[in-house]
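Please read the structure below before turning to the comments.
Excerpt of the complex: some chains, original placement.
Going by the order they are written in, the chains are A and B; count residues from 1 in each one.
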Amino acid sequence: MLLARVIGSVWTTQKEKGMENIKLLITQPLNAKREHQGNHVIAMDRLGAGVGELVLITQGLAAQKVAEEKRPPIDAAIVGIVDSFEVNE
Amino acid sequence: MLLARVIGSVWTTQKEKGMENIKLLITQPLNAKREHQGNHVIAMDRLGAGVGELVLITQGLAAQKVAEEKRPPIDAAIVGIVDSFEVNE
């Protein structure tokens, strides 16, 4: 998974089947020093994450399994809102 | 998903089974500042996206599921045409 910060939202009207009623957030992956790490990822959110919050993002086919019944054509999902993390390097 | 701008089209005559009648667009992934972010991606389009439009791209096996019945051997598909996005960093 990636550690990321929610930085915004995306809206679409014309979309593929399965993408209806999906909340899509723009996230900035971070390293454990909270520095930017890699490219922006658009992720499905079902946890109610808000702008500024730290989240965990799962990528690839596993993301799709978050929306169990529907299997929307997504490749990234927020799977947790981060309470805290600790690093000892 | 990736945010990307449609920048062109690709045509093939000799192709693998399942690739017939698939519209393929060339896209430039962007970050939320609309700056180039990573390499060009060739994506299947079934939404009628045009050059210059912002789109959302799903990569990997989930992309294939967009073409439900046929499962073409693709690894990227446009899953939404972006109306707007908002960033608060």
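Of note:
Everything below uses one rule, namely that contacts are C-beta pairs under 8 Å (C-beta built on N, C-alpha and C of every residue); 3 or more make two chains touch, one makes a residue touch a chain.
From a predicted model like this one, the values you see are computed outputs, not experimental measurements.
A single sequence accounts for all chains of the complex, and while 2 copies are shown, the assembly in the file contains 5.
Please note the rule applied: only the chains that are shown with their structure count from here on.
Centre-to-centre separation of chain A and chain B, using mean CA positions: 19 Å. Put simply, chain A touches chain B in their complex at residues 7-19, 24, 26, 28, 39-43, 51-52, 60-61, 63-64, 71, 73-76. Of all residues in chain B, only 1-3, 29, 31-32, 37-38, 46-48, 56, 58-63, 65-66, 68, 77-89 touch chain A in the complex they form.
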